[in-house]
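Notes for the one structure printed next.
Heads up, one of the protein chains got dropped from this complex, but the rest are sitting where they should.
Order as written gives the chain letters A, B and C; numbering starts at 1 within each chain.
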Amino acid sequence: MTETAPVPTASPSSLRLIATLAGIAIMSGLLVALAAEFTREPILKNRREALEKAVFTVLPEATARKNFLLNESGLTPLGDDAISEANCYAGYNESGELVGVAIEASARGYQDVVKILYGYNPHTNCILGFTVLQSSETPGLGDRVETDPDFLANFACLEATLNEAGTDLKNQIVTVKNGTKKHPWQIDAISGATVTSTAIGTALQKSTTKLLPLIHKVEPEFAQ
Amino acid sequence: MTNSGTQSSPQVLLRTSPHLRDTQPVDVIMRNVVYALLPVCAFSVWQFGISVLGLIITCTASCVLTEHVIRKLQHKPTTITDWSATITGVLLALTLPPGFPLWMAVVASIFGIAVGKMFFGGLGFNVMNPALIGRAFAQAAFTVPMTTWVPNSAPSRFTEFIPSTLTLPFLRPNSISEWLAQNAVDGFSGATPLAVMKFEHVPADSIELLLGTTAGSSGETGALLILLCGCYLIFRNMMNWRITASILLTAALFSGICHAINPEIYPDPLFTVCSGGLMLGAVFMATDMVGSPVTPVGIWIYGILIGLLTVIIRFWGGLSEGVMYAILLGNAFSPLISSVTQPKRYGAPQKEAAK
Amino acid sequence: MQPDSLTFIFLNAFVINNFVLAMFLGLCPFLGVSGKIKTAANMGLAVVFVMLVSSSSAYGINLLLAKFKLEFLRLICYIAVIASAVQLVEMAIKKFSPALFRALGIFLPLITTNCAILGLALFQTNREYNFPQSLAFSVGAGAGFTLALVLMAGLREKLELADVPDVVTSAALALTLGGLLSLAFMGFAGLGG
Partner (left out) sequence: MKDPRIPDPLSWSVFTQGIWRDNPVFVMLLGLCPLLAVTNTAMNALAMGLATTFVLVCSGTLVSLLQRVIPKQVRIAAYIIIIATFVTIVDYAIQAISLDLHKALGAFIQLIVVNCVILGRAEAYASKNPVVNAIVNAFGMGVGFTLALLSLGIVREIIGSGSLFGIDLFGAQFQPWAVFVLPPGGFFVLAFWLFVFSLMRKRKETRAKQEEVARAA
């Protein structure tokens, strides 16, 4: 697209130019608005399903979910469709008891940022599991964090207990070299994929340090 | 690998070459580089056993054969007699892990020669070091085998192959855990000194690094021996010592500064220079005349750039070793460096060099 | 390094996930305008400039659209803004620095269809960068684009004398060079991690 073609002999008035462009713009605006309107429901449904699947993966016992916004000023319940505004999702079992909270976290991986969703049970102080929401880690290496059974075994119950004052973790979550895990708050790295394993650990450590004190403060409010 | 682009291409000679050795025929220089590499090969076979011998033979044979076949397909006389494909094969083998599956080594050799060299018209026109292109391709394609290390001086190294070496083509490498259990010397961690330093901040013993009794790529251990072999080439005036010197000095200086700031995380200069593939790269790969700048000042800039990049990737990158990428990037930068440092022509416009 | 720090955002677009070599944005000029180092550098300069302008205007537009809940118009607005930004930049340069205009002149109109510019605006919106982050992103992306272009030009100038086999077309050659550069840039993965 370089330059417009040579001007024809009878050039139309600029009014007509503007009018044509405006007409086309209005038409396309209408078309786009229509498309957005028609697809809103299915897209929301897809988002809900994707989220539900992720939440139920990290909170295996959960059968129902509720969206919340958690920040310094407290816990705000949100509607079922407010997925993008929420930052934590509570999961409940069939009898309506809270089985855990799913939270998003992210950290620097090998190639780019790794985004995960992890489940946390405030009663047992355990991180119950995680699922990768977004990553571009090396195929066959970094992406093993989701499939490697030894690595996933770290998350049977990864300890995240608050200190007495309730302001910080008692023991910081840390990723250690493959085969040297000694404590329940350590993550045994995948050998050869140290960077991605560490990224998962860092994401969990950062996010729990920030959010656990808040969660424990408002825990009763999660109840259905 | 030294000056090589001058064999069949009079155009290249037009460039201001600062090198005295243009008087020596290419194949003589190349043959001497092979001689200089032989002690390194012998040492690595002694260190890691017949698996490495297999690796060296496989890589060399596939490189030479690839070049020969491509020349035949082009209906042109073969160029394997200039020894350059041999050097590429040997160097590639020396940069691969000792237990690397042979079929993958063949793939890396073919890629290095075919895409890295013949695609551009063969010797003298390749823009980057073919051996390193082969290795970078293998690193990106077969990441896990490329970062699986075995201990040196395993007891059975002269009688049996490391199981992963003999993996069938197109299959994942055979498991070496059983072999490791039988052969692992006290507390072998499955990592190179560089990786141990990077991820656990435990430096290896410098004497071990100098002598080469550590884990690592086949031929990169034994910094002292590599340096000696390089000295032979320098002594015969077949290698540009400025490149080697500037890379090593820059790397040492840079890591020395970092070490002074935080000795906990950053290793000392001796470790930086002797560990990993830096010595092998600085002596035998960065000095490849085809991929380095042609101006005297450019040579120094090129060396400094490689030294800096190596240390940057090692200290702050996701990989524990960065020499290979640093040299490839150095090769990529070298036409630019040449053009910026080109002596001004008489009557040339004021703003000659862009960027 | 924090994933949302300005340094990381810059480095990420500059070398780690280089705009051209890892994200494949701006390939047309990468293959088309990379014959000479000088031209490539000028093109890069023009792109950095336009990127800064269009990235900041895209940031403003996005704020406006979000305020009125008109996100579905985003793409149309972005492309319109970029096209006008290129026009404005062209006019401004012409007025204030005729020398620069002569150097960049022919490249400026080409930039509108450079997908690196629109890609920049879209990625900064997807990643929800704030204003300083958007600026760091656009400078990084522009620098990365320039670097890739200039390196490519250097290699191609060098290869002008090469005895390249006649079945290797210049496009295949350029793409292979791009692949090799991309391979070399993989060394920057995880930088600053």
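One rule holds in what follows: contacts are C-beta pairs under 8 Å (C-beta built on N, C-alpha and C of every residue); 3 or more make two chains touch, one makes a residue touch a chain.
Note that this is a predicted model, so its numbers are computed, not measured.
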Completion exercise
Across the complex, visible chains touched by the hidden chain are A, B, C
Problem - Hidden-chain contact residue, picked from the options C:13, C:31 or C:53 - result: C:31
Exercise for the section: Identify the residue among B:24, B:143, B:213 or B:237 that touches the chain left out of the display. Expected result: B:143
Completion exercise
Note that subunit C touches the chain not displayed via residues 21-28, 31, 72-76, 79-80, 83, 113-115, 118-119, 122-123, 126, 166-169, 171-173, 175-176, 178-180, 182-183, 186
Problem - Residues of subunit B (touch criterion as defined above) contacting the omitted chain - result: 104, 107, 115, 137, 140-143, 145, 170-173
Handout entry: Those residues of subunit A which, in the complete complex, touch the missing chain
Key = 1, 4-5, 7-8, 11-12, 16-17, 20-21, 24-25, 28, 31-32, 35-36, 38-39, 42-43, 46-47, 50, 134, 138-141
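The definition used in the following text is that only the chains that are shown with their structure count from here on.
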Handout entry: Interchain centroid distance [CA atoms averaged], subunit A/subunit C, Å
Key = 29
Handout entry: Geometric centre distance via CA averages, subunit C-subunit B, whole Å
Key = 32
Completion exercise
Two or more other chains are touched by the subunit A residues 110, 195
Exercise for the section: Enumerate the residues of subunit C that touch no fewer than two other chains. Expected result: 189-190, 192-193
Practice task
Write out the stretch or stretches of subunit A touching subunit C in their complex.
Solution key: 1-3, 25, 28-29, 32-33, 35-36, 106-113, 195, 199
Handout entry: Complex contact set, residues of subunit B against subunit A
Key = 143-144, 147-148, 190, 199-200, 318
Practice task
Sort out for me which residues of subunit A touch subunit B in the complex.
Solution key: 110, 138, 140-141, 177, 191-192, 194-195
